[in-house]
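A single protein chain has been removed from this complex, and every other one stays in its place.
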Amino acid sequence: MVIERILIFLLALIGFTAIVGAKNIIKKVFGLNILNAAVVLLYILEGSRIGDQAPILGKGVTNMVDPVPQALMLTAIVIGVCVTALALALAVRLYKATGSLEIDTINERLRSEH
Amino acid sequence: MSIESLFLSPVYLPMLGAALILVTKHFFTDRQRRAVEYLSALIAFIIPLIAFIFLIKPVLAHHQVHMILGTWETTLGIHYHFDGLSFLLITINLLISIPVWLYSRKTGPHQETFTIIFLIQSASIAATSLTADLFNLFVCLEVMGVTSYVLVASSEKNKAILSSFTYLIFSATAMVFFLIGTFGLYRISGSLAYDTIAQAKNMLSGSDLLVARLSLVLIVVSVLLRTAVIPLSGWLVGAHSNAPHAVSALLSGVLIKIPLFALVRLLLLVTGTELLGSILAWAGGISTLLGILLALREHHAKRLLAYSSVSQIGYIVTAYGLALASGIETEEGALLLALSLLYAFSHALAKATLFMTVGRACDAVGSKDLHVARGALSALRAQGERFPITGIAYLVAFLSISALPPTIGFWGKNTLVYLSKGHGSTYFLSITSVLTIVVYLKLSGIFLPKKAQEVQKVEPSSTALTSLSLIFLTILLLAGGLWYTDLQTFVVQVLSPLGATNATLTSYSALQDLLKTGFTTTIALLFFIIGSKTRVERRFEARRESTASFPNLFFGFALMVAVMAWWLLFPGEAL
Amino acid sequence: MKRTLFIIKITFTLLVLALAIFPVILSSHPWPEASRDYLYEHALTDTGAVNTVSSIYLGYRAMDTLGETLVLLVSITGTMGILINLGRESEEEEAVSFSLAPEKRPTNAQRTHLLEVVSSKLGPVVLLFGFYVMLYGHISPGGGFQGGVIVASAIVFLALGTETQTKLTNTNVLGRIEALSFLVLIVAATSGVFFESGFFGNPIKSGSSLSANFIILLNIIIGLKVGTSIAVMCIAMMGGRRGH
Partner (left out) sequence: MTILLLFMILALGCFALLSRDLLHSVIALSALSMLSALMFTILRAPDVAITEAAVGAGVSTIIFVWAIRHTRRRSKD
């Protein structure tokens, strides 16, 4: 129903708000993770509307779900995790360099250092 | 060797090279690893270039290949289109990657994994320009993105890590919006191939058409983010100025242009993009002027070059927008698209050379501050560069980027500005042409002789490879200038299947152009002398570096989406 | 003043993007069934895989999976590069994380007996499950990536459990397996081009009983590649001395 998609829309909005508004850079990576999860949920939820059986061909499988969005979301999940891993490595490196996780103090300390 | 294995070679050969290096990294000693690196670079760049020389004849004969990867018969498979556009894009990428890779042997980042990531990026560039499938474009842009973040962060300066982090978060979020756009388009068309989407979209009406166009806007804006048009260019200055010289040369030269032209295939098939084209033309015009003004305020050499990249990409986006506005099937549109691609090539050559030469000079002098850095030539000579190749390469690139006669930039920029006559943004372009010369005169300060000649003795090191790459680029710049006319006809001929067949530039005279260039250069010289003498320039300069904060970046993203979404409410009539 | 400007900017951004994605998410256009029907008839004959999802992401759209493996390789190489620099800098104040290299382990109190017994016993079971998921990818749900990640977690369990560094948890060996599997993957992908069945085409003629083996081969290679690279990263993250 429509209520499910509204909830996914809200989840995506929260994730995006965290990316834009959060001060802590690890919170930004959390936001990115949540935004990615919301879009994956959206694809699978809509893809599974047209059928009620898993996309495994076998005896008695007549009305299977659309496998295309599922195949796409396999790739999207793994890419999301790889980008998160890289972002966190950069975040830790920034913490080691500036001693803080808040984006403003990081900007401040890096700008002064030539 | 079927034609298909020829034009796919720039995709799988660099991957093969990367795999070879990865294997030798784990199994063999250091010396063999260096030999295998050179071997795999040869496989990854030289063999595809040779393969593409064989492809010139079929491409000229408008031999297009529309195929599905893996010879499946269903539209489910990934569609690859090989035509003039992808041929030119891959050639630009190969011609820039070879000198940049040679340059990076000596000066660039020395991690052992640098070449692996460099080759994978080149493979993803080739795949992006060939693909005609929406989700495959998403994956190729992600690969290109991840490689750029890692390459920018490989300079290990803290500022580079920060700008790489900013670029990563901004671009990864944009790619999620790209996914939402793909969701919308898959929903209405049932397939991910461009042509099926276009057919389905053209038959739509009412609220479905609104959704389809909104998804297209989301996709176009998240791809435009990588081209750094003005509202979206916050990330570029940090990333390109803090990256190692070889990486910023590649990023500014190739990385910001490929996504723009990869979009042509999608926008070409969708009707009603005239207004989208004029919006792009205006955005391009504004970013030329704003980019060059910000460059004027800059006194850090590489930041100045990064801002000038934003301004130059404005030229390309203006011509691209005008081509879309007048329709690529019309003769004028096809010519504009060809010119936009040609100027992208000339800017790629000039900017790559500039980044590499200025990088080397600033390293030799020891500082990147334009008020302090002087006497680069003597410092370079002390470093064992007997023949001042860096100075000459810089001079030729300077001539090309400020559109002065013998180089490719002169013809490219002037024909482009001439053709953009009809549109309002042409004034932006002319003003910026003058200011570009002023900016690069300011940058040339680092090559002026130093007053106090205390040259510290530095142990001379072999600069063979670096000089070789710089010579290669200078030759290309000059050759492009001398044979510009037949280069232009070649590009128009190759691109013509997309649009009109015999679009030739008749009413453009070279003489009238020389007068105009002479006029602009004198004004520029006047500006420069007045500016530097009366110290007005010093007060005008930026006090503190403005780093892109996330709210500003996403404000630009939202602004661009809002402007493009406005296209939905008034479709069709050009601005 | 700066505070209000900040608020205005964020609200404008959120408002515009919310309005931009709202209709796309809430559009009522019926979901297309063309590709589902095509796959229902042809997936088994074309690619020989019972699991239609793996027939797509390893058969029809194998280029996406190759791109995904490249993203994984590049991001893990980048992360490892940054980790090595972190390791170098934080040499003196080594964060209190239990280190796996025998000579560097601070105190044994860090490694409770419970942890050692459970993880060393659990390791092989998870490893077996990982290989099952990887090998039966084309029949039951699962496949290259999922199997690889489970194998990676099994290797991490073994690395935690055993005192000495066995062959399986030696980052050198894992690095070699990763490199070899990546090379085999690229060769398998490009083999299609020379057997004129196109890039990522199935070199074995489709329809013959062998064609399913191409998907099994791809599953194994991707599983090994993913498993070893994530295992190497996790071991490095846990402060284990990097072999090379």
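The first chain written gets the first letter, and so on, giving A, B and C; residue counts start at 1 in each chain.
One rule holds in what follows: a contact is a pair of C-beta atoms (placed from the backbone, for glycine too) under 8 Å apart; a residue touches a chain by one contact, two chains touch by 3 or more.
This is a predicted model, so every value here is computed, not measured.
Under the touch definition stated at the start, the shown chains contacted by the missing one in the entire complex are A, C.
When the omitted chain is restored, the residue from A:57, A:78 or A:110 that touches it is A:78. Residues touching the missing chain, restricted to subunit A, are 1, 3-4, 7-8, 10-11, 14-15, 17-18, 22-24, 26-27, 30-31, 33-34, 37, 40-41, 44-45, 47-48, 51-56, 64-65, 70-71, 73-74, 77-78, 80-81, 84-85, 88-89, 91-92, 95-96, 101-102 (touch as defined at the top).
The omitted chain makes contact with subunit C at the following residues, 51, 53-54, 86, 95, 97, 133, 141-143, 145-146, 149-150, 152-153, 156, 230, 234, 237-238.
We take it that only the chains that are shown with their structure count from here on.
Here the spacing of subunit A and subunit B, counted between their Cα centres, is 29 Å.
With centres defined as mean CA coordinates, subunit C is found 16 Å away from subunit A.
Remark: subunit B and subunit C have CA centroids separated by 32 Å (rounded to whole angstrom). Counting partners per residue, subunit A has 12, 16, 20-21, 42, 46, 68, 72, 75, 79, 82-83, 86, 90, 93 as the residues that reach two or more other chains. Among the residues of subunit C, those in touch with two or more other chains are 10, 13, 17, 21, 25, 31-33, 35, 39, 56, 61, 64, 67-68, 71, 75, 78, 82, 85. Here subunit C touches subunit B in the complex through residues 6, 9-10, 12-13, 16-17, 19-21, 23-25, 27-29, 31-35, 38-39, 42, 46, 56, 59-64, 66-68, 70-71, 73-75, 77-78, 81-82, 85, 172, 175-176, 178-180, 182-183, 185-187, 189-190, 192-194, 196-202, 244, going by the rule given at the top. Chain contact summary for the complex, subunit B toward subunit C: residues 2, 4-5, 8, 11-12, 15-16, 19-20, 22-23, 25-27, 67-72, 74-78, 111, 113, 116-117, 120, 123-124, 127, 135-136, 139-140, 142-143, 146-147, 149-150, 153-154, 156, 177, 180-181, 183-184, 186-191, 207-208, 210-211, 214-215, 217-218, 551-552, 554-555, 557-559, 561-562, 565. Those residues of subunit A that touch subunit C in the shared complex are 2, 5-6, 8-9, 12-13, 16-17, 20-21, 42, 46-47, 49-51, 54-58, 64-68, 70-72, 74-75, 78-79, 82-83, 85-86, 89-90, 92-93, 96.
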